[in-house]
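Only one protein chain is missing from this complex, and each of the others stays in its spot.
== chain A ==
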């Protein structure tokens, strides 16, 4: 018995402030000017994508005590760009990453509720949590949170925001000029939250928005992250992995939903994915290799090696052999403001392994960093990439992808022009938007329907 074809969900991640983004390309445009965001969003909407995705970082990265200058540096404010993009798009979902550590629920809730109103129901929130004193130095309330409490704060932050979103039900505004009744209830928006991290009460001042609540994303695939997502997120923004690993992750996360009274279609799994297209698979492979070399300049290779070695390696030749000295395993890390460095839990072992790899393959430092770095998720002709994506989704390794182009702002254009039509021909991707809201695109019910459903069962 064959099951019906799943519909693929696609999103566009604006190129980030890391070395995936090739700013040195002659076609690379501004990362700040609104025209770049508008171009990117219009391409995504032309291709009928579900949503656009913006990341966030609240302190410029430093390495060796200096601002890291080899990648794109700087970005605009997430909320402000998304609100402006609502003016130049009609259907595209607008997903923003907003930190739960360096904000307060009342303010974030009113910003997301406002964005949802101003976009006619297209807002989504990627809830992230970070705690480092480094980023905290930019904030008046930056220093109050012990590191181990960041998940409990994130959980309570989201729960509190939901209480604020739900404090208006949608029928309070009567606005009847004849009787002079504007509000049905003087206590509209009343809330009271007494918790460990937030002790707040009063009245929320943004009435119920079109989606009720913004669509909620959880980023990352840690144990705690999976549980957080199963309990209350609408989608997971995960790392791309192999088909088998993807299926295992998918099965694991979806199996956690039942204990929260949720169905498997109430949480979407959307890994981030890079891509390189060519006329033929062979041409795409060559291009992809070239892109990887451009993503890792000699200077970048040295800096990435420093993530593991945790010491200044600027005297080493990127085209020469790996350092003989061992990593510094002290508490202080050479790189600040970067999540990636936590991946190397045992730097001595990683260094040993890399030396062996480099020796066996006659790799220079730069070769090693390129070869041990991520390959692009999808490399091939449009037909190959369309097939790979569809196979992945139909095999339940994901529900779609958040595509990360390496060029700003035109990097999504070839995908929109060449891959999307193939997916549409196969009947696995929409040719028109079916509804106005992001929940419509993602097949997610309005929170009121979900509540009614739970109450009835």
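By definition in this document, a residue touches a chain if its C-beta (ideal position, glycine included) is under 8 Å from a C-beta of that chain, and two chains touch if they have at least 3 such contacts; residues count from 1.
As a convention for this text, contacts and distances are computed from a predicted model.
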Per UniProt, the name of the complex member that is left out, chosen from "Spermidine/putrescine ABC transporter", "Metalloendopeptidase", "Cell division protein FtsX" or "LLM class flavin-dependent oxidoreductase": "LLM class flavin-dependent oxidoreductase"
Touching the absent chain when the full complex is considered, from A:12, A:47, A:72 or A:322: A:72
Contact partner of the left-out chain, one of A:107, A:319 or A:391: A:107
Touching the absent chain when the full complex is considered, from A:3, A:140, A:345 or A:362: A:140
Residue of A:13, A:39, A:59 or A:430 touching the missing chain in the full complex: A:59
Residue ranges of chain A at the interface with the undisplayed chain: 23-24, 32-34, 38, 57-60, 66-67, 69-77, 79-81, 83-84, 86-88, 102-104, 106-107, 110-111, 113-115, 117-120, 137-141, 168, 172-173, 175, 177, 180-189, 198-203, 205-207, 297-300
